[in-house]
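Note that this complex is displayed minus one protein chain, with the remaining chains in position.
Each chain gets a letter, A, B and C, in the order it is written, and its residues are counted from 1.
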Amino acid sequence: MWKWFHQLASPPHFYRISAILAPWLAVPGLILIAYAAWQGLFVVPMDYQQGDAFRIIYVHVPSAYLSMMAYMIMATSGAIGLIWRIKLSHAVAAAAAPIGAGFTFLALCTGSIWGKPMWGTWWEWGDPRMMSELILLFLYFGYMALRSSIDDTTKADKASAVLALVGIVNVVIVHFSVEWWSSLHQGQTVFKKGTMDADMRIPLLIMLLGFTLLFGAMLLRRIRTEVLFRERRTKWVREMILSPEGGA
Amino acid sequence: MTHKLSGDNLTLIRGERCLFQDLSFALESGGLLILEGRNGCGKTSLIRAIAGMLSLEEGTVYWDNEPVDNQRQVFHGALVWLAHRTGLKGDLTLVENLGFEHALRAHSKRDPEEVYERLGIARLKKLILRSLSAGQQRRVALARMLLADVPLWFMDEPFTNLDREGRQLVMELVEEHCATGGMCVMAAHQDVEIDAPTTKVRIQ
Amino acid sequence: MSEAPREIPGILAGLVATAKRDLLLAWKRPGDVLNPLFFFAMVCTLFPLAVGPSAEQLEFSGPGVLWVAALLATLLSLNSLFITDFEDGSLDQLLVSPQPLPILVLGKTLAHWLTSGLPLVFVSPILAITYRMPLSVVGVMMLTLALGTISLSLLGSIGAALTVGLHRGTALLSLLILPLAMPIMILGANAVSLAASNDIYSTGIWALGAYAIASLSLAPYATAAALRISNE
Partner (left out) sequence: MKPRQQRMLAVGLAALGIAIAAGLTLRAFQDNMMFFVEVSDVVAGEYPKERNFRIGGLVVGGSMQRAEGSLDIRFEVTDTACTVPVMYSGVLPDLFREGQGVVAHGRMGEDNVFQADKILAKHDEDYMAPEVADSLSKHQQDIQEAVVKGAAECRTNDS
């Protein structure tokens, strides 16, 4: 297992494997998303309180989940790169950041659109989820800005990994501090957590799976580009590009 | 008690450029290691890497046959660092500057007055460093090295900003240091005439 | 050269020496300490001019304005935390010092707090009174500022270490630190507002205390790591 992992972490090997893997993630992902979107938009009954507006969760929930997932991937692979000095894991962190920022933005937009019918306002400054999501977006911006302002790749990798790790703690704290501040979600003692009907939940789960697969495919593609760029002076890249079938 | 500093298969890549590869050296008490090469070829990177300020792509630096990474504090307790930027505060006086260093390090047996006298900076003790000339500031930095009283000296381009007399003084100090069982790692692009067992490492 | 291995002074000595040197430097250059304070006072003056001087409005916005101003002033002072050390080579000396780097960093941060956070705490009552804050609330505000600026100095030192030696360091520092500083500001400003409306405000004080202690025990390591990386 360990040997296999180590082998995968070598850039040329990863480059080969990921080329085979990416479509196997992308195609099922897109199919699942298409199916769940059709279910979510036309088949699932509307909610008894929110009407059709609730259907936006089929985009909102997966993108919010992926925004955090991407951050976790970014921070953990940064930490792995820092501790075990695996180059590939820094490439993973670098590749995950813009995708994560994209999903965070999507989550904020859909959340805001949903907020209009739900709360009567596009933006609710007091909501802990919205605030922590917004700060997550700022963290992504800071991370990418730090990366782009350090010329030396190795140095940029390490510095941004430290930042990502510090940021992880912060997202959690922001969530709690805003929760305390706004008191919107107080009262867990009285109300129990919500439930969802099965015929609404299943398309959501399918959507989550589809989004995750698509995210995986996107991440792989970006890591491939990142690896190719980082290894552009190496022998294997030159050989691959010069070989008859490799240039494509 | 003799010490040994050695490097094994040191490789450093900065940005796109491989500065040096599979570079090895060994230095024992009483010896002088000179890192040579053109300007901008990676001498400074190499000396910083040996001193533990820069992480190497590959290879290990050993102090007394123990990897430096495992005993950073012991290693740093045995070395002093002198570079182009002296690391002295222009707003503080000579005594205040050296007093800071004194507080961080093991107390030396050397008499500060004697060292000041020797380096010709005894008169300047009460002045703030900003008011001194570049050469005088350099001498203050040398005083810090002497006062630290440790076996290993790191000198990155020690002759910059020094007149002939100053250069002579540096060479004398290094000779004396090596003669009394100290050791010195020096990055220099000029020819160095120091009477001590010398090892040279040339970076291409 | 003496041969017997000599004892390196304890870590407390390293901490005190670094803090003392930075305090001495601040003493010799009072401008570095005073500028952020003037900035703080000016930001506090801007708000009544922009929003209008009605008493009700001032009372309502006072805690928030004071906290935002304090945050920005701290940010301003953080910029120079490692820059001068980087430029004159002192940072190299700290990196090859026999003392553990986190301890030296802690000493520097302590000096930073004593010269930026603490003065803010003592200046804030004057501004708070112009915002018609009752005296009992002023005490709470000073407490929140004292606890909050400790965390700000510590968290800020991470950002300052990450951006040291970069060309566009100043703008980047704000970008990195502001998201990290937001919880502190929320907790601080909110505790003061609650105290002003005669509510229970102890939650904020405890949480700020927790934040300060947590950052006290973790931030120096992150800063030290960041410094080593930045100075490579």
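In this section, a contact is a pair of C-beta atoms (placed from the backbone, for glycine too) under 8 Å apart; a residue touches a chain by one contact, two chains touch by 3 or more.
For clarity, every value in this text was computed on a predicted model and none was experimentally measured.
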### Message
Please identify which residue in C:P100, C:G159 or C:G188 touches the non-displayed chain.
### Response
C:P100
### Query
Which one touches the absent chain: B:I13, B:V74 or B:V95?
B:V74
### Message
Using the touch definition from the top, which of A:M46, A:I83 or A:L205 touches the missing chain?
### Response
A:M46
### Query
Residues on subunit C that touch the omitted chain in the whole complex?
10-11, 100, 102, 197-200, 202-204, 206-207, 209-211, 213-214, 216-218, 221
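Rule of thumb we're sticking to: only the chains that are shown with their structure count from here on.
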### Query
Which pairing of chains gives the most C-beta pairs in contact?
B-C
#### Entry: Geometric centre: closest chain by C-alpha means
C
### Message
What's the distance between the Cα centroids of subunit A and subunit C, rounded to whole Å?
### Response
33
#### Entry: Sites on subunit A at which at least two other chains make contact
152
### Task
Would you mind listing the residues of subunit C that make contact with two or more other chains?
232
### Query
Contact residues on subunit B for subunit C in the complex?
1, 48, 51-55, 73-74, 76-77, 79-81, 83-92, 96, 100-101, 103-109, 128, 149-151, 154, 177, 180-182
### Task
Under the touch definition given earlier, write down the residues of subunit C that touch subunit A in their complex.
155, 158, 162-163, 166-168, 172, 175-176, 178-180, 182-183, 186-187, 190, 203-204, 207, 211, 222, 225-226, 229-230, 232
#### Entry: Contact set on subunit A toward subunit C in their complex
135, 138-139, 141-142, 145-146, 149-150, 152, 155, 158-159, 162-163, 165-167, 170, 173-174, 177-178, 180-181
